[in-house]
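Missing here: one protein chain of the complex. Every other protein chain is in place.
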Amino acid sequence: MFEPNPPIDLSSGKYLKLWQGPQHPGITGNMSLELITRGDEVVDCKTHVGYLHRGFEKLMERRTFIQNFPVVCRIAVPEPTFNEYLYAAVVEELTGIESPPRAEWIRTLNLELMRLASYLMWLGGIGAAFGQSTVYQWTVTHRDYILDLFEEMTGARIYHMYIVPGGVRGRLPEGFEDRCRDVLNRVEKLLHDVEKVLFNNVVFKTRTKGLGHIPKEMVDPYGITGPNQRAAGFSRDLRKDAPYLVYDQLEFDLITATESDTYARSWVRYLEMHEGIRMLRQCLDRMPQDGPFQAKMPNVLHWEVPAGETYIKAECTRGEYGYYMVTDGSEYLRRVHVRGPSYTHAIALMEKLAVGTNIADIAGLMVSLHTYPPEIER
Amino acid sequence: MSLKDLISPFYVWQRAFEKPYTQKRPIEDRPGAPRYRGFHMNSEECIGCGTCESICQNHAIDMVPVEGLEQRAGDSGLRPRFDYGRCCWCALCVDICTTRSLHLSNHYAWVTEDPDAFHFTAGTDAMPWNQNSLGYRRDDDYHLLVHDRVEMQALSAEESVAGFDEVMRGYTEEEAVLEADRCVECGICVATCPAHMAIPDYIRTVRKGDYEAGLRLLYETNPFSSTCGRICTHRCETVCVMGYQGDPIAIRWLKRAIVDRVPQEKYREILGDEVEENGKTVGVIGAGPGGMSAAYYLRRQGYAVTVYEAQARAGGMLRYGVPSYRLPDNQLDKDLEYIRSLGVEMRFNTQVGRDIPFTQLLDEHDALFLAVGLNQPSALRIAGEEHPRVLSGLRVLDDVASGKDPGVGKRVAVIGGGNVAMDAARVSRRLGAEVDVLYRRRIEDMPADPEEIRESQAEGCTLVPQAIPVEIRNASDSNQVTIVWGEAEMVADDKGGRPRPVLQEDRMHEETYDCIIAAIGQGGQIDFIPAEFRDRIEFKWNKFVPGDYQQTGLEKLFVGGDIANSRADAISAIEDGHHAARGIHRFLSGALDG
Partner (left out) sequence: MNTVEEILDFAIDREQQAADFYSNLAERVSSAWMKDMLLGFSKEEMRHKGKLKSVKLGDKLLNADQHVQDLKIADYTVDVEPAEDISLQDALIVAMKREKAAYRLYSDMAANIDDPELKSLFLGLAQEEAKHKLYFEVQYDEQIMRDN
């Protein structure tokens, strides 16, 4: 498991080298897999990244602390909110600013809505990868309903730029709670339909069961987190193990499985969507209706953050997402490092899991790891 | 494999007839959410402070001049131009906007053949969304700036009336940093400050705790920083952009915060004391802020400077007109001492015209700077004014400054609403009198500084607005005096000036006081200029009208201060002095022809 794949003699004429990506038109695009195949069996895989490198970590060193908050959301396109939250949390920790309780609830609502939207897109992805593109149409439509909610809450559908150091940027719009509940009901109903169409589908079951098995002992050495880890039988979740925001006040169950294959990972995510809806309903019912949503801030134009360093992590859809930041007391940060789960999952793990699979299953396997290439390359 | 797994997927037909959620743009229009971050809009409240430009992380905003924009004070004349090739619609510019003029519309789709159209000046260029009422606005409870001023510790009204101790106690270092932190460094104030001090720069030195650099910056434009840090009329604060949504930056107090932290002994070390003599000599008439400011900058350039002053001490109105609870003597001396230490020669008790003829000065010096100020109190010119219990405000302040008792008695009426009137009233309070202040207009029309008005009220002075004195009579007690005054109605001025009071002859009042202090205004006295020069000097009303660099038609004569500007405050006099010093230097080096 930890040894390199055995060397392959390409000149033997038994093998074919096949590139998948980087122009792959799916959710797995923007990175590429260099596959060595024998027939339609994959015998070796090398992962290549670097096609989407925008240098965010470096860009952030040249911007003031307030100027960075519109930057960070771009690090993970389908899931910007986790970046916004973690950046805010890191700056708040280093400055000693505490965001008020109302903001903490709104942030939690935001993160869970984001998780639901992100999972919906993934759910479509896994369906499409195994020939169920109807599911993709359904889920992306429902994701649009959630993006509508984001649009009215934050002013934008994708790059919300809503969670800022100190709190959030505005109160919830009038009547938002009702519209949000309505969307949750619709998504819940959809999930039941998807269960019938996708998870109880003989084709899906046959193709995904046993595909991309991650042995339990591989999990920690490969830094596997999130649903990929929980599907391998680990009950670990930062929302339970190191609660942040208001997660310690919410009731939700930790979903695990033991089979650790593509089906198990998909099923864990499916059940987590239900847990997410449960948490969102609690947020809507219990969040404070008034009070400040922003801490008292200094003048952000020349905001000097005291010298220090910190690492803050949160559970995103793919696992542990973390921000490490070093400051030197100036108006600019000294160094920031973003730890995204896609990095570990998509590069090292994929090379191992691909060996022995079928070419037709490669896309589905990648989706089952739920990686976002923009987040691999900060 | 179960049978259920074969049949279940056919459930997909259940949703086969659902309508698509996708919009058919551009056939169907879909407006953005009410909070949508679309294209920029800017309203007339914009004053071009450029804070949006500073915060934009993409450099998508340029402040550009706009044609046809009406010039006004506190407006840079620039407006933000947006480059949509760079903008990321984060709306930080909206959040930081000091006047809240900048918004985003909920308009997000715009098609045009002209690529340059995506580079426009919001609010000025005609855009399809300019009338949009929806779009992103900053929430009322969300702030990226600090709107509340750090208040300075002050004596309570009871403590301050008890003596002549300075009322305002100064900022602590921590308070000063907090207040300095609020500044957005837009520089709108610089244009309004008569001396064009480097305000954002010296505020930054407070924030950084670098008071020596701060002092050097102050002295570039103002050698009366300790004084101005206390009693400046702070026009800068009236245009401060932070004033649009909260309190303007306490610019004056921050100037004081710098000076308060540099001991006098270090001035020469920090600012330097070397003067390279250039062999020329300049005479300065009047040792007030204007004269001494000119003396300072001339001396710095190597001129031998002699200052002629009628009084026994330097400072002019700052010493004889401003009471020590606003400006303690030692603070004024701190400023004056450093100027004198550079080798400025002082001739006290020397009144030009009386002790030394004007023509002699003109002959002895290569150039003259005249800043004699306005020291002649205007008379009431109403019947009975010659009553011995009618005093002038300037005389009362002068007496107090010189340590004499002006003998105001127990019940005083002050006539006037300027700073002299307020000071005369507050001084009388400190001398134990009850004080009524009679003023012809409304309290909001008073030319005195708002804080002087506020503090005088706090100290127990009674303000009687819209009261016009018409006659002064003998009272039954010869040590008292009776004033007759009538109520005034305010009428609008046709030509747009301040409203004018009109006496209502049917509403007259009579009141008896121990004394009446008249402080209705001051005029100047320049009869010492011989008639032979008069045709070469231009006057308007009672003021000089100097040309460029404060020069008069009599080439060697430069004028400034209250006698030559309409603002008649210390900072304007200081600037006149500085400006004249530059003018004299150019004149004497042949760069300025008469």
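A and B are the chain letters, set down in written order, and residue numbers restart from 1 in every chain.
Keep in mind that, in the parts below, a contact is a pair of C-beta atoms (placed from the backbone, for glycine too) under 8 Å apart; a residue touches a chain by one contact, two chains touch by 3 or more.
Owing to the predicted nature of the structure, the values given are computational and were not obtained by experimental measurement.
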Quiz item: Which displayed chains does the hidden chain touch?
Solution: B
Quiz prompt | Touch with the omitted chain, as defined above, among B:184, B:218 or B:415 | solution = B:415
Exercise. Can you work out which residue in B:243, B:521 or B:547 touches the chain that's missing from view?
Key: B:521
Quiz item: Which of B:119, B:137, B:500 or B:586 touches the chain that is not shown?
Solution: B:500
Self-check item: Sites on subunit B contacted by the missing partner chain, in the whole complex
Solution: 376, 378-379, 381-383, 385, 415-421, 439-440, 447-448, 468, 470-471, 491, 493-494, 497, 500-503, 505, 519-523, 526-527, 529, 531, 533-534, 537-539, 541-542, 544, 568
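Simple rule for what comes next: only the chains that are shown with their structure count from here on.
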Quiz item: Between subunit A and subunit B, what is the separation of their C-alpha centroids in Å?
Solution: 55
Quiz prompt | In the complex with subunit B, residue positions of subunit A that touch it | solution = 63-64, 66-71, 134, 138, 141, 144-145, 148, 151-156, 159, 161, 167, 169-171, 173, 193, 196-198, 200-203, 205-206, 292-294, 297-302
Self-check item: subunit A partner contacts - residues on subunit B that touch it in the complex
Solution: 1, 4-6, 8-9, 11-12, 14-15, 20-22, 32-37, 51, 54-55, 57, 88-92, 95-96, 104, 136, 139, 141-146, 181-185, 207
